[in-house]
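Sharing a structure, written as C-alpha cells. Questions coming.
A single protein chain has been omitted; all remaining protein chains appear in their positions.
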Amino acid sequence: MKKHIGVIGAGDCSDAIAGLARDVGFEIGRRGWILICGGLGGVMTAAARGCVEAGGTTVGILPGMDKDSANPYISIPLPTGLYDGRNLLVVRASDVLVAISGGYGTLSEIALALKGGKPVIGLETWKDISGVRYVTSAQEAIQAAASLLGETT
Amino acid sequence: MKKHIGVIGAGDCSDAIAGLARDVGFEIGRRGWILICGGLGGVMTAAARGCVEAGGTTVGILPGMDKDSANPYISIPLPTGLYDGRNLLVVRASDVLVAISGGYGTLSEIALALKGGKPVIGLETWKDISGVRYVTSAQEAIQAAASLLGETT
Amino acid sequence: MKKHIGVIGAGDCSDAIAGLARDVGFEIGRRGWILICGGLGGVMTAAARGCVEAGGTTVGILPGMDKDSANPYISIPLPTGLYDGRNLLVVRASDVLVAISGGYGTLSEIALALKGGKPVIGLETWKDISGVRYVTSAQEAIQAAASLLGETT
Partner (left out) sequence: MKKHIGVIGAGDCSDAIAGLARDVGFEIGRRGWILICGGLGGVMTAAARGCVEAGGTTVGILPGMDKDSANPYISIPLPTGLYDGRNLLVVRASDVLVAISGGYGTLSEIALALKGGKPVIGLETWKDISGVRYVTSAQEAIQAAASLLGETT
C-alpha cells in the first residue's frame, strides 16, 4: 500500500519556503508516495507542484465546498465544507507529516498529529514543540520520512 | 477538472447488486471520472473493482483510522476516524451520486446529497424519495450521470 | 443522568405542525428531559418554546458559527460551523429522537439515528421507513419516548 505523506504549512509563503516545499514535494512524488495536503496556496501549492512534476499524485482536502478552490497541482481535490475541521482529516489521511513554515492552522495540525500518534517532521516551522523531529533541509525531511516509514532512502 | 461520481450502497450485497455496481464502476473508470465511495465492502468493493478494471481511479473515504480497512480496489484510501460522519464527506467530494441498494447509511447519504443540492441517481435503492432520479440499469445510471455532468454519452 | 430527547423537523412549518412540536416540547420540559435540536426555526423553534414554557432546558446545535442564529427559546446555543455536519451531532447527543414533519435534513437525521441504533419516533414525517416507530399525536410520541427510556408515563 502506498505511503501517504502530509505536507502542512502556510497558505502564503516566501519564495525560499516555497522552494523547500517544492523540493519536499518532488521527492514525495519521485518515491511513489502520495502527497496529502490542504489543497490551497503557499506551501500546499509548492509541494503539490513538486510532487506532480516528479510524476506523483496529490490529494487536496479542501476547507470549502468547491473543487475549483484547489490549486492547479492537485490530482484529487476533495471538498469537505468543514473549514478548519478539515485539518484533522489531513492528519488522519497521512502516515507521516512534514510541517513547513505555517501559522495557527499548521500548529493545529502538528498538535492533532502528535495527539493521534502520527510522526511530525518540522522544517522552518513552529519551534520547541516536544515530539516534532526538527530538520534543516528538504533532503533531511525526506530521509526522516523514509526512515519513519521503514523505507531505505 | 475530472468529474467525481460518488457510488453509495450496501456494505454487504447480493451477487446481482454487485454486478450492477461493478458495471457502474466500470463505466465510471472508462470515462475517466473519479469514483468516490466509502471504501468498504459490498457495493463499494464491486464498484471500485469495476472502476480499476477499466483503468480508473477510486477514492475510499473510510470510517475508521486505518488505511488497511479499505477494499483492495481503492487507489486512494483516506481514513477519517469520523465513522458515520464520513458519509457527509462522500457526498461533499462528489459531483453526482449513484445509490445502489443500501441501508440506513446509504439513506443518510441520499438525504445529505439532496439537502446539499447534489443530484442523486437511484438504482434498486430506497424508493419514493422525491428528488432522486430513479433508473433501472447500470447503463441508464451512467447516461443520467453523463447528462447531469454535461457530457455526451 | 437526565435523558436527552432530540426533536428534528422542518425549519419552516405550518401552524398545525408547530402546534404538535410545541406540545412535544412542553412534555419534554415537564418531565425534566433535555431537548436537543438544531436550534433554528419551524419545528425547532416550536419544540424549544414548548420546552422552556414547561421550565425545561434546550440545547441548539447550530449549523453556523454564531450563537445569535439560535431561536429565542434555546437555553444553550452551540455553534458548530459544520453546517449539515451538525445533523450527526444532534443524533449523537440524543438518547431518543422525535421526527416531526421535515425535509431532506430531517431524513438524514432519521437515517443517521437508525444507523447508529438510536430509536426514532415519527410524527407526520417521512413515511414507510423501516425502523421508525410511527405515532399520530404528541401524546403518543411522548409515551413512546418514555417507554423507550424506561420511564413510566
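Every chain is named by a letter (A, B and C) in the order it is written, and numbering of its residues begins at 1.
Following the convention adopted for this analysis, a contact is a pair of C-beta atoms (placed from the backbone, for glycine too) under 8 Å apart; a residue touches a chain by one contact, two chains touch by 3 or more.
Since the structure is predicted, the reported quantities are computational estimates derived from the model, not experimental observations.
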Relative to the complete complex, which of the depicted chains are touched by the chain excluded from display? A, B, C
In the whole complex, not just what's shown, which of C:Gly19, C:Gly41, C:Gly81 or C:Gly131 touches the removed chain? C:Gly81
Residues on chain A facing the left-out chain by the touch rule are 84-85, 87-88, 103-105, 107-108, 110-112, 114-116, 128-129, 131
For chain C, residues in touch with the removed chain: 1, 4, 34, 57, 59, 61, 65, 67-68, 76-81, 88-89, 92-93, 95
Over the whole complex, note the residues of chain B touching the chain we left out. 81-85
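The working rule: only the chains that are shown with their structure count from here on.
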Tell me whether chain B and chain C, two copies of the same sequence, contact each other through the same residue numbers or different ones, using over half shared as the line for same. same
Turning chain A onto chain B with a C-alpha fit: angle in degrees, nearest 5? 180
Just how far, in Å, is the C-alpha centre of chain C from the one of chain A? 41
In whole angstrom, how far does the Cα centroid of chain B sit from the Cα centroid of chain C? 30
Could you list the positions in chain B whose residues touch two or more of the other chains? 88
